[in-house]
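Apart from one protein chain that is not included, each protein chain of the complex appears where it belongs.
Let's look at chain A:
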Amino acid sequence: MSLPSFAALFRPSQLFTIRGGVHPETRKSLSSESAIEDMPLPSLIRVPLQQHIGAEAEPLVQRDDLVLKGQLIGKARGPVSANIHAPTSGRVIAVGHFTAPHPSGLPVPTITIRPDGEDRWGPRLARLRPEDAPPEEIAAKVAEAGIVGMGGATFPAAVKLNLRAKFDLHTLIINGAECEPYLTCDDRLMRERAEELADGIGIMARALGVQRVIVAIESNKPQAIEAMQRHNRALGFTLRVKVVPTQYPMGSEKHLVKILTGKETPARALTAELGVVVHNAATAYAVHLAVRYGEPLISRVVTVSGRGVRRPANIRALIGTPVADLLAHCGGLAEEPERLLLGGPMMGQPIQNRRVPIVKGTNGVLALTAGETRERDVMPCIRCGLCVQVCPVGLTPFELNARIQADDLQGAAKVGLLDCIACGCCSYTCPSNISLVQTIHFAKGKLAEEESRKHKQEETRRLAAARKAREEAAAEAKRQAMARRKAEMEAKKKREAEAAAQAQTAAPEAEPVQHGDATP
């Protein structure tokens, strides 16, 4: 176990501070008082095979197959990937491509299921008694259930639970900050399912082998705090509920670690290097369902909100439910939204097509009206430095922006382009309405593309060299084969000639022997 930081010695129970951040209007009251409701089965379910960071899953079903609820339909491919299960029973009507729930609207491999309405469960995953199961088995179960980080990053949860092998872990932090405005799904989950959640947290703590468990909740969720304090024991662990200030981006993994432990995670390093692992509250609930009941991750709580929606609500929806169905369930749209977002208003991504499905990482569907968005004219930078003050990772967004606008991507990378967590505080605070974070998004993508082109150039050279080597080896083998054949032919000729000569000289005596040999 690593030593507590120097600062921690002086402030044993208090919180530390994070730099930067903003305080946007939370607007959570739109949906925070509506209890989680189940959504009726949609008429069509589209399950993308790429719902997580990493390689896309491999489809295991074909068109016209009948699937049962919870049946494995996509198998994880590679170490960083996740299983995909059928959200309900029905018939597979297509295994092909469909628009991704992504701003690009590009197609993604998708399995389309027409539910049969019976919602019949197939065989569940084998249950596990987490109290005495070895940690590896718990992690394996989480992987089998296809659980990914449900805060939005969608990193396979099992990979994080297996960090125990590489790092000396001592603390598990449960991220219940939910710092994005509008979103209330984790809040409702903590209020309504605190006991199950606590159990899930206990299971994860056991899998990680940590000594300390902290549940971090922002101060604007008093009921959730109370509920979690009531259920603060699970599997022999005491869950310490810590109230963190309401400040965006408190839900960022590294910032949560900083405010709770006082330790700063180095740039491009994992929090696990400090011995801390952060999991989302909703992930803990999914772990509870998978380990205790053998239920894979096939549904999640989604906040449908924004002033464009008639009846904002928190809905437990099946993965693959079309966004249009969710909006219809919430009374439809009150007016044509200015922007339709998946995720929160700060980091969420706009979508064009309302038929796209929700996926494992979708925590919100927001229909924002013109009054709620901040669509204003862009003005020149006045060097006020507000973006620098609010940047939670200590960058200079205006400088990054200037360099990117001048096409100096390498220069931007030198001043920390790749350390940006894309929280959007700079764009939010800019008095000139400069699209700072959007510019940074572009630059990151462009830089990655350049990287991949360079990689391809090297790969091409390698492929060409491999082909040349192979062709040379083939030619060499052919030459050798020819030489061998030639030698054989010559040897044969020689033998034949010798035999003929021998036969000629020894013909009279040899004849009876040959005759005898030929007819045994």
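As a working rule, a contact is a pair of C-beta atoms (placed from the backbone, for glycine too) under 8 Å apart; a residue touches a chain by one contact, two chains touch by 3 or more; residues count from 1.
Here is the rule we go by: contacts and distances are computed from a predicted model.
Among the names given as "Hydrogenase maturation factor", "Xanthine dehydrogenase family protein subunit M", "Ion-translocating oxidoreductase complex subunit B" or "ABC transporter permease", UniProt records the absent chain under the name "Ion-translocating oxidoreductase complex subunit B". Note that of A:50, A:220, A:314 or A:429, the residue touching the chain absent from this view is A:50. The hidden chain makes contact, of the residues A:368, A:381 or A:400, with A:381.
Annotation: of A:459, A:476 or A:496, A:459 touches the absent chain (contact as defined above). Chain A residues in contact with the hidden partner, per the touch definition given at the top, are 50, 100, 102-104, 106, 108, 378-381, 401, 404-405, 432, 434-435, 438-439, 441-442, 444-446, 448-449, 452-454, 456-457, 459-461, 463-467.
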